[in-house]
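With one protein chain withheld, the remaining protein chains of the complex are depicted in position.
Letters A and B name the chains as they come in the text, with residue numbers starting at 1 for each one.
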Amino acid sequence: MSENTQKTAITPSTHTTPPAKFSHGVKKGNILQVAGQVGFLPAEEGKAPTPAGPTLREQTLQTFANVKAVLEEGGATWDDVMMMRVYLTDVDHFAEMNEIYNQYFEEQGLKAPASARTTVYVGLPKGLLIEIDALAVLG
Amino acid sequence: MSENTQKTAITPSTHTTPPAKFSHGVKKGNILQVAGQVGFLPAEEGKAPTPAGPTLREQTLQTFANVKAVLEEGGATWDDVMMMRVYLTDVDHFAEMNEIYNQYFEEQGLKAPASARTTVYVGLPKGLLIEIDALAVLG
Partner (left out) sequence: MSENTQKTAITPSTHTTPPAKFSHGVKKGNILQVAGQVGFLPAEEGKAPTPAGPTLREQTLQTFANVKAVLEEGGATWDDVMMMRVYLTDVDHFAEMNEIYNQYFEEQGLKAPASARTTVYVGLPKGLLIEIDALAVLG
């Protein structure tokens, strides 16, 4: 197997330990997959994972930061993202999430077209309002 | 970056503007990702996105048409699709969706094997009964 097609785990130092035997991100060849990220603050030793706050805005921005940290640790940027899956718990959060989403990506100064996206409404662990995962193809 | 690995947005002229800064489809290298499509009729200027009708059949067929439009605009066909994710709102719609699904793909005259699929039951915005996204690998 050439180095290019080895599967590597992507583990930002800021990230909390996954609650099971999975990786926050993996890369193989030109494919980078980011696991479902939520709005947990950077890990602090001896402290349980803690959401950035109770609001959709706080959690969404922290979730973006967590996805971005995995992308960057894997040598990618938002411009490489092909698909984002946004999981919300409440249909009434859609408009506000879109507002935060648009503002965030404007500020990121994307050079490539925006990624595709699917948003659906599911159950999440208590206290969490949003989860996002992402598939990137490196150029 | 070679032309082959540039990320391009796929935006069928018939499609309603996405409700946020995302693309209906993106293509990079041989990967084409179709964003979550719903049963909205072709866009009409000055008119809000409108579902093809209240029934599962109307919405499913329009959703297929919307996915297909993205595929074709990106130079792909149903035969290139590897995975379809079908989001329904009601477990009781499963049998009827499968009937519509089978009939539709028989009529499409696929030359390659059918794609993989996952169907789950989630919340969707009011009035929408189905959403589908698709991952294609071009040959």
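Methods note: a residue touches a chain if its C-beta (ideal position, glycine included) is under 8 Å from a C-beta of that chain, and two chains touch if they have at least 3 such contacts.
Just so you know, these numbers come straight off a predicted model, no measurement behind them.
Asks: Where the complex has a chain not shown, which of A:V34, A:L61, A:M97 or A:L129 is the residue touching it?
Replies: Looking across A:V34, A:L61, A:M97 or A:L129, the contact with the absent chain belongs to A:V34.
Asks: Over the whole complex, note the residues of chain B touching the chain we left out.
Replies: Residues of chain B in contact with the hidden chain: 30, 79-80, 82-84, 91, 94, 97-98, 101-102, 105-106, 112-122, 135, 137, 139.
Asks: Footprint of the hidden chain on chain A, which residues?
Replies: 1, 5-9, 18-26, 28-29, 31, 33-36, 85, 87, 122-126, 131, 133, 135
The criterion applied here is as follows: only the chains that are shown with their structure count from here on.
Asks: For chain A and chain B, let me know how many angstrom lie between their CA-based centres, rounded off.
Replies: Here chain A and chain B have centroids separated by 23 Å.
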